[in-house]
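Omission of a single protein chain aside, the complex is shown with its protein chains in their original locations.
Moving on to chain A:
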Amino acid sequence: MKKKKNVNRMKNLRSFITSKLGLSIFILMSCIGMQAQNTITGTVKDSKSDQKIVGVTVSVKGTTNGTVTDFDGTYKLNVTDPKGILVFTYVGYSTIEEAINGRDVIDVSLKEESNALNEVVVIGYGSVKKTSATGAIASLKAKQLDAQSNTNLGSAIQGKVAGVSVESAGGGPGSGTRIQIRGAGSLNNNTPLILVDDIQVASMNSLSPNDIESIEVLKDAAAAAIYGSRAANGVVIITTKNGKKGDIKVTLDVFGGVASVTKQLDLLNQEQWAKVSNAAYAAAGKAPLDIALNPEVGGAGVNYQDEIFRTAPTQNYSLGFLGGSDNLKYSMSLNYYNQEGVIKETNYDRFNMRVKSDYKKGIFKIGETILLTKEKRKELPGVPGQGRNVLGSAITMIPGFAIYDENAIGGYGGASGSVTDIFNPVAALNLFDVTSDTYQALLNTYVEASFFKDFKYKLNVGATVSEYKRDNYTPRYEVGGFFKNLDNDLSHTDEFNLYTQVENTLNYTKSFGKSYVNALAGYTIYNNGFKSVVSSVSGIPDNIYVLAGAVQPAVTGYNLENNLVSYLGRVIYSYDSKYTLSATIRRDGSSRFSPDNKWGNFPSVSAAWGIGKETFFTNLKTPITDLKLRASYGVLGNQEIGDYQYLGLITSGISYGVGEPNTLWSGNIQTDSPGVGLKWESTETADFGLDLDLWNGKLQYTFDYFNKQTSDLLLRVPIPLSVGSNNNPYTNAGNVTNKGYEMSLTYNEKIGDFNFNVTGNFSSIKNNVDELSTGSQVLEGSGGSFHGAPVTYSKVGYPIYSFFLVDTDGLFRSQAEIDAHSKNGTLIQPNAQVGDIRYIDYNGDGEINGEDRQYKGSAFPKFEYGLRLQGDWKGIDCTIALQGVEGNKIYNGNNTDLQTVRSNINYSAATLDSYTFNPNSNFPRLDIDDKNNNGADYSDRFLEDGSYLRIKTVQVGYTIPNSITKQVSVDKCRIYFAGDNLYTFTKYSGYNPDVSADALGGRGIDYKSYPLSKTILFGLQLNF
């Protein structure tokens, strides 16, 4: 049934492609037939290698008439005006203009643009030549995003920029990624500022990678300083595709494929489970469980992992148009993406529409970006019981329980009797219906006026509007013995967010002699408003899925607002393109702080020295074409603490029942101690960098060393429990250092028809907590087990939220070993039996408990790296992107359930090889009472090496020779196979080492998080 659906979808895809293709060909053919005059032919070659160049655009200046060179580097163009000018453009080469002068044959040689240091890079509120850039800035161009196989932008940059960590934010469809630049500097928010065409967005997850022209990452304070308080975690500047002068270009990208989970956990079937459970009960002298003796489902029972996972189709269609004239440039695109989740019943669907244009008239330039997005998700439902979520329930559900029960309301069976209350995951996926729609509009307009020759004033007004609507429906049900819902429940969430920005900037640029000056002054206002309304009803009639009917809904809501007002200024002075100095200051005022502490000042200075341009250097005649040294220092702020934190607030609805019978007595009280004297958190960054260019751009290398110190950390410092505050107030407490280095390398080579390109990056960061509030302060992070104690802690002298755990030292192999493990004649583990775990009594008090914790590593990798190899030969191309991390730890929280036989759930297959069944095993003895605490969640038994190397992208494509495609007026036709997340090399035993958590304290803890999926795709790209 399901399979049939997939087949249908593929059919639709095919018919879609053919119909679009046919239509486009028709339109183009009809255009061609209209002109027939003088024909000019010619060949385009590389000036250095004398190789013919394929795909060079040849056009007649000032007209829309043009063509591209074919597979032999030749072109043929009909022109009406013999006095016209031909323009030859090709990416990476200087553009050449040739007057026709009545010639019939025009051959040209294009010169490769000398090197990358002449590129222009985007900096805040402007751009500079790469030679004048003084900050640590990394750029990614569209083609490096491998958009043909990446549907999520975060995933498309994973492993491609030194110092930028990308983690997947869960395996659910459309769940996106989390991004962090140069380590965790703050304890509350480490998300960088993300700008799309100059306007701030909360996340890049809803963008289509096909829409992106370039991505710039500003990593150090000098580069980011112009963004002040918003930029302490770095800045990601995303530029969507710009219009280009010339004939309209149409691109169509289509791909489809299938996704599946990369791994399933090795768990027990019913027979094996009964054997393990019975052994554990016998060890404690207890009678076996009923379900172990009389399973509802015989034989192997149900494999609940198989029941929730599936091979899921995914498809993407992108249609783009761009073009322009001297005064008007435009770009438009439509994108549709659909992904069925690898967990049944979940899916994600996204539609993007984008318009961008620039118009020039006289001294004015105006332009806009409009980006509309609609997303629809069938989300993973929340699940009651100790399974915690669908996945957790699937791995812990005892296989002997049946999936279905005709007699139960809703029709599903489930756990019952003396076992742990795990909810049937199949029932959860089918009974609960959580659907959400997100509508987003990003609107940005600008007007720029150039005057007095050197001045430019720019007014930028923009807004992002988003609306999130979510319906959560829970029908009446009975699932096994533990779960019962007597009424049909529906809750509807409506969230509205409006962010507006007004930016005024005045720019002055002047060159005199060898000097160049650029000065900027600006004034900006940002406002962010949020409204939430949640309505819920219980007891609506069957088959009604809206908030209607006789039952009055209960409604709650809240509003939030904050404002940020800033003044900014920057001066860049450059002499002879060799020496550059830059200074920036920004003054920010935030509504989030009390009147005394609203304002913060954030300065930075930076300098660059182009040694490579010095005569003494060029005289050395080295292969080094260019060399630049950079240094910078700056301070940035952070205010990400939520709104209204400095006020003492009264919480309502804290109730008690009084009277006989009880009626509600609703109360109001201040539950939290407010933050006293809160001020800006600030981050100081020093950066030393080097940019190297060899063999005229063949090899480029960049190195940066940085030291980033965050002080006055804004965080909810735990105050003593004896204060009686429900939540800890925000306080400025402590300092954190992130220091490290990062490098990236690009190598381009051309051997005959074979072109290849290698880009690699490597970064290493060391994080350390230097100071925390009262000195002895310890911040507790998150736990990795059901109701368990935290496993991560922040302490002075260690990385933020490191693992502190009790060391295990193998198993006791004999009674003599148990007896020897003693302190002053008293046994350290008096309840141990042979086959139990020996723990290290770290504090030497003769007992084993949580006080014996010691530092056992961090969730942050020692280094991260990425490598992208790309090559093409004639029409065949191949791209491989690898990405990895090394030296991090993962706490495998799933094993606190699956590998400790102390509650009645399903277990890991490893239990079959435990000491109970195999005396040579290193897996401890099974005992349902576990008096030795083998399953203690505070031990390092569950801590694993999280290093991995992933084959992130593989793409093999073939471009049909232009000589063939041009006959149907197609400029380029490429077909390809691709794979995403194809294989991960790791020692980690869980689903996926790329674990992530919202809270910093939960990093590196894998507790029932969703597996990553791999995708195999087939795609087609057409350019007209």
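Please note the rule applied: a contact is a pair of C-beta atoms (placed from the backbone, for glycine too) under 8 Å apart; a residue touches a chain by one contact, two chains touch by 3 or more; residues count from 1.
One rule holds for everything that comes next: contacts and distances are computed from a predicted model.
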From the options "Extracellular solute-binding protein", "Stage V sporulation protein AC", "RagB/SusD family nutrient uptake outer membrane protein" or "2-C-methyl-D-erythritol 4-phosphate cytidylyltransferase", the chain left out of the display has the UniProt protein name "RagB/SusD family nutrient uptake outer membrane protein"
Identified contact with the non-displayed chain, of A:G657, A:G752 or A:G825
A:G657
Of A:T556, A:T622 or A:S963, the one touching the omitted chain in the full complex:
A:T556
Among A:F451, A:Y545, A:Y575 or A:F754, contact with the omitted chain is made only by A:F451
Of the residues A:T240, A:T314 or A:Q386, which one touches the chain left out of the display?
A:Q386
Give the residue, chosen from A:N504, A:N757 or A:S969, that touches the chain omitted from the document.
A:N504
Residue numbers in chain A that touch the chain omitted from display
287, 362-363, 386, 416-421, 447, 449, 451, 457, 459, 481-486, 502, 504, 523, 525, 527, 538, 554, 556, 558-563, 565, 589-591, 595, 598, 643-644, 647-671, 673, 676-677, 717-726, 731, 774-778, 780, 785-789, 830-831, 849-851, 902-903, 928-931, 933, 936-938
